[in-house]
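Of the protein chains in this complex, one is absent; all others appear in place.
Read from first to last, the chains carry the letters A, B and C; within each, the first residue is number 1.
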Amino acid sequence: MPFIPHTVEDVRSMLSIIGVSSIDDLFDEVPKALRASFLDNIPPALSEMEIGRIMSDRAARDGHVLNFIGAGAYEHHIPAAVWAIVTRGEIYTAYTPYQAEASQGTLQTIFEYQTMLASLTGMEVANASLYDGASALAEACLMSVRANKKLHQSRILLPKAVHPQYRRCTQGICELQKITFETIDFDPLSGRTSWSAFSSAESAGLTAVVIQQPNFFGIYEDVDALTDWAHQHGALVIAVVNPTSLAVLRPPGDWGAKGADIVIGEGQPLGVPLSGGGPYFGFMTTRMEHVRQMPGRIVGKTVDLEGRPGYALTLQAREQHIRRGKATSNICTNQGLLMSAATIYLSIVGAEGLERVANASMAKTQMLMDRLSAVPGIHFPLDGARFHEVVMSVPVPPERLLEQLANRGIAGGYDLTHDYPELGYCLLVCATETKTDLDINRYVAAVTDVLNSLQAAGA
Amino acid sequence: MPFIPHTVEDVRSMLSIIGVSSIDDLFDEVPKALRASFLDNIPPALSEMEIGRIMSDRAARDGHVLNFIGAGAYEHHIPAAVWAIVTRGEIYTAYTPYQAEASQGTLQTIFEYQTMLASLTGMEVANASLYDGASALAEACLMSVRANKKLHQSRILLPKAVHPQYRRCTQGICELQKITFETIDFDPLSGRTSWSAFSSAESAGLTAVVIQQPNFFGIYEDVDALTDWAHQHGALVIAVVNPTSLAVLRPPGDWGAKGADIVIGEGQPLGVPLSGGGPYFGFMTTRMEHVRQMPGRIVGKTVDLEGRPGYALTLQAREQHIRRGKATSNICTNQGLLMSAATIYLSIVGAEGLERVANASMAKTQMLMDRLSAVPGIHFPLDGARFHEVVMSVPVPPERLLEQLANRGIAGGYDLTHDYPELGYCLLVCATETKTDLDINRYVAAVTDVLNSLQAAGA
Amino acid sequence: MNTLSAVSRPELEPTIFDLSASGRRATAQAPALANCTVPANLRRRVRPRLPEVSELQALRHYTRLSRLNFSIDTNFYPLGSCTMKYNPRGCNQYAMLPEFLGHHPYAHASLSQGFLESLFELQEMLCDVTGMKAVSLTPMAGAQGEFAGVAMIRAFHRQRGDFHRDEIIVTQAAHGTNPATASMCGFKVVEVPCDATGDCDIEALKRVAGPRTAGIMLTNPSTLGVFERHIAEIRSIVHGVGGLLYYDGANLNAILGIVRPGDMGFDVIHMNLHKTFATPHGGGGPGSGAVGVAERLAPFLPIPVVAKSAEGYRFLDERDCPLSIGRLSGFMGNAGVLLRAYIYIRMIGREGLRRVGEFATLNANYLMARLQQAGFQVAFPARRATHEFIVTLKAESRDLGVTATDVAKRLLDFGYHAPTTYFPLLVPECLLIEPTETESRETLDGFAVTLEAILNEAREDVSRLKEAPYTLPVRRLDDVRAAKQLELVWRPDP
Partner (left out) sequence: MNTLSAVSRPELEPTIFDLSASGRRATAQAPALANCTVPANLRRRVRPRLPEVSELQALRHYTRLSRLNFSIDTNFYPLGSCTMKYNPRGCNQYAMLPEFLGHHPYAHASLSQGFLESLFELQEMLCDVTGMKAVSLTPMAGAQGEFAGVAMIRAFHRQRGDFHRDEIIVTQAAHGTNPATASMCGFKVVEVPCDATGDCDIEALKRVAGPRTAGIMLTNPSTLGVFERHIAEIRSIVHGVGGLLYYDGANLNAILGIVRPGDMGFDVIHMNLHKTFATPHGGGGPGSGAVGVAERLAPFLPIPVVAKSAEGYRFLDERDCPLSIGRLSGFMGNAGVLLRAYIYIRMIGREGLRRVGEFATLNANYLMARLQQAGFQVAFPARRATHEFIVTLKAESRDLGVTATDVAKRLLDFGYHAPTTYFPLLVPECLLIEPTETESRETLDGFAVTLEAILNEAREDVSRLKEAPYTLPVRRLDDVRAAKQLELVWRPDP
């Protein structure tokens, strides 16, 4: 019996101590009529070897892909030490640190994480993680409504240059609480959120504005102007940021005159593998004044009865297990393991290492652009300054290009035609520090080749 | 500076406490003339990411191979838990348990290992590992000379059916101590060590005989007769065994009337990956009467000053750090990590699991033989009963077949022509429990295909 | 420091910031230098406070920190409602194959067939296990699964033009996430009490159920550690008024292979894959809260969902599922967790699933019997335990002044993680004990003996418990101070 340690003799004597004659008797309170449990579609057990072989074959089928997609999930090098540590049983198989005295490892790690994230974003406090970047934006919007109570209706400006899935996810979640979102267009030349659209939005009764920096196109927003405008109109500023970029970009705490109010983002770039979309983690930081409105676990430093320092979950009165229907959020299980990975990642790379990762990624994306510029039919329509991602216009439907690149083992970019039909045939492409000169050449050559053959076929 | 934590300020103040002005001054006792240290062929440092990429590319180049080679190193499934545990820092980065109180983990593991190996081989005591199976045979031969002191010259019978590299390694090592080895031929029909050659060997003044079970061809030797003959002539019996096979085979402790005297083998099948040839580990067990002649670390149970049980290295007077030139062996660093892996492997699979591994491997090899029998030109010349390996005769030079199979991603077997030219064109082939029905079909189809094309080309 | 005293408890570990030294750069991790091309006005001026430590310092620090935790791999961890069972290492190893780790969520479907096939099969298997018609794997924890479920209930009513249902019923024993979720979805929460045997108070339910009822959220077995016997009646009451039944799958482990939520009449459910399907809890997460629905709710499932066609597997998105409640995450939920759950189910197989329910129940009933024999009072002595059960220290609290916290903390001294305390809220001084099926009888015996001894200790000298734990890196921590004098980030000594 895989994983079940009972011997026949154990079962016999346990049943006799309970005072029943079979395991089945233990289910005598379950109405007979309900006991069906056909599990016909579940295959019989495989040994670890057998399922391991299946998974290895499937992994090999998907292959080692040369990846140039970003769009919110970024391939960065992860120091081997990170996952060697977080897969230690004491981290991997513990749970939420309810018993503080038996969980100082997890708790201190969270405390260190809170410190790092607060500093990285230029804010004062952080929580212990949310599910991911997209759902963190939803939580931030809900939080802004609680923090900006003066209003009885809730309106939030949500620029179109914010990650489309973040917008979908946030609208879906917040809509149930009657928050209305207003879309703000971007400037088609620069790719920046349009200042005229933004500043001409109805400003009365605004709860919050969302600013993503760099935005979904990898373009830097004019965060100071946007932040100041929002604050002038009584709105809170919710910043959506890429944590790697904060090694080189002014942190949201420094935006405009007063700084952003709530900062969230996808933590994945900090030591979390792409892994098909998750598990990642969302981070959230804010100012001390809003801490009681923040969702999620928070760890505080305290002392034990001998006066020794220690750590414990705190401000639990915000949370569902105490406040139930009135909690700041329903979140319970979060993304602790990934938060631990990020903490270790940041400890190992440090501020200078993170800066190098950011700069190298920018340089590699620039190199990619420079080389692709020579390919007939390719251009880069948005001219705003950018981080490590770029919108690339192609002469064929992106799907056809991507399919052909996939046949060559290349994940070629994110197809923008569904989310931004107004851009025409465009892809979002990203090169991080993981890409070598040769990788970039291979990409450029493959694109050239595919375009030639598609055009030849079309001609 | 990778891995060196010193800041500029650290260096300055450390030098001043030492009382020198530069690090270079610390080398002022090294004759100037010798200080050259051109390291021109060492490339500049790479980041972990860069070397990681190089290694990943090289690994991918070698590819996921379908392996049918055994010949002393066997592909078995390794439960994931095994290496998840042994790569824990506390095991991976500790050293020989010189400070017993700070090494109870390693020491108790060795004690458990000694118990398991002694029981598996039917002996009374085990050491904490030797380098590998081949060098363990050399150590066993040297040990037999110490244990069988009555003789002033040392002669050992070494059947030809013993692994050829074991024989080479053993002869090379022992020759320096003037041990002579006499080869005993095998019976060309059965593949067993020839009883007539064995029993007609010069029996006077024999130190020991070596018996490998199953032998290099995978064939079972008549261990009882060989053992009894050796004992009748005052020789010790050194058994060379595959530990997996001992789940189903009579252990050396039960061979003949008195059982073998020293048992060694390659521990790799017990949870150690193939890994290009190492690190593996050699095991050695013996009877209590010979324990003081045994090389290598040994752990004993004892008590602390409160009477609590604990474990410590013992019988150290046998070892080089005490006995120096008169030690039982020069071994110091052994193969501890692999010994730990084996202990965990045996704990997880248990006696029944190991039995299943053995039986499934035998069945898979039989299946392979059955299917290959239908391929024209292929036959199996040796008819002795076998474990999970078989000598296969092929109609072309094995090297040419193996090369073609390699092109198809198959490691097709061990070429016997160099070690056993008398066998003609023969390969040694092995299928363990890891091989599926489809794998075996793929092998058979590939062999068929290659033979057809080679013969067509030859015709 | 001139003299030393023996260290009698594990040393405290300094923070990573205490280990930091300005200018230390001891990793092989930084890529080659490149110029910063950020426009001057956007450029960061002061470096963030990140540690400057060597790789060894970081590794050693977090390794040592990890050792301050209790975990399944090191301790019996009978934390009720959390299903802290063995997390097979094979699941981790094969979910972390380099190709899976490197897989971008937006990679072309032709590069994702191995990944998608596994997720598709997991969807199918979860349907079968639960008796539901369709499953979406995207919710990232139980609470998000609840959100998806309640959002689907809402969408279902609205789609039928029924806009008046603004109440969700929960029982008194409900987990906090249930009412919190209902609120997040814009519903009013209506609580119904439980009766003395732990079942739902049917009369009370009848009183509150009505045209405003959007649905009811139930855990069955409930968080009281008993099987809700009136489930058929509840179903007909709620369905009768037009409401839907939501199943909180946190306790699915108890009934795996025994009875299916779909067969009990639930319309929508979530599962905690990190509980029932043994994916690791990671010190607080990640989890997965896959949702399953009956036929009529299938159109509303959150996306992405994996579909299979002649061309292979692919994600369905908003274009395929116009009625979907939409997305709950940026990508595909906790995909790596899903692989682990998939591997786990394949490894235990059909027979194994049933055994989970059986042996989880056996272990709980056995431990309950042992503790009753030892003089402990259980909350529902007339009932069977499910996979968990409740001990109440009401009498001990009254007679000796000992609290559930005291017992919990004292247990830690003996290497046992404490059961869940103070949940469910309606049982005073409770310990919710869930041994899980992967623990041996010997472990349960050791735990029972220890609990008994702690009770004896309390009878002799209750102060011994009040100050526990004694053997951990810290003694009892001051929670009140933590909340009052908020210290949420590290600061250098002034």
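Here, a residue touches a chain if its C-beta (ideal position, glycine included) is under 8 Å from a C-beta of that chain, and two chains touch if they have at least 3 such contacts.
Keep in mind it's a predicted model, so treat the numbers as computed, not measured.
Asks: For the chain that was dropped from the view, give me its touching partners among the shown chains.
Replies: Within the full complex, the chain left out of view touches A, B, C.
Asks: Against the chain that's been left off, what residues of subunit A make contact? List them.
Replies: 1-10, 45-49, 56, 79-81, 84, 89
Asks: Give me the subunit C residues in contact with the hidden chain, please.
Replies: Listed in rising order, the touching residues are 1-4, 6-8, 11, 19, 21, 24, 26, 28, 54-57, 59-60, 63-64, 67, 72-74, 86, 88-90, 97-98, 347-348, 413-415, 438-440, 442, 449-450, 452-454, 456-457, 460, 470-471.
As a convention for this text, only the chains that are shown with their structure count from here on.
Asks: Quick check: how many Å separate the C-alpha centres of subunit A and subunit C?
Replies: Centre separation, subunit A to subunit C: 20 Å.
Asks: Indicate the whole-number Å distance between the mean C-alpha point of subunit A and the mean C-alpha point of subunit B.
Replies: Result: the chain centres lie 47 Å from each other.
Asks: Report, in whole Å, the distance between the mean C-alpha point of subunit B and the mean C-alpha point of subunit C.
Replies: Taking the mean C-alpha position of each chain, the two centres sit 45 Å apart.
Asks: For subunit A, write out the residues touching at least two other chains, lowest number first.
Replies: Counting only residues that touch two or more other chains, subunit A contributes 47-48, 52, 56, 60, 64, 77, 79, 84, 87-89, 433.
Asks: Where in subunit C do residues touch at least two different other chains?
Replies: 24-25, 27, 29-32, 53, 55, 59, 63, 88, 90, 92-94, 98
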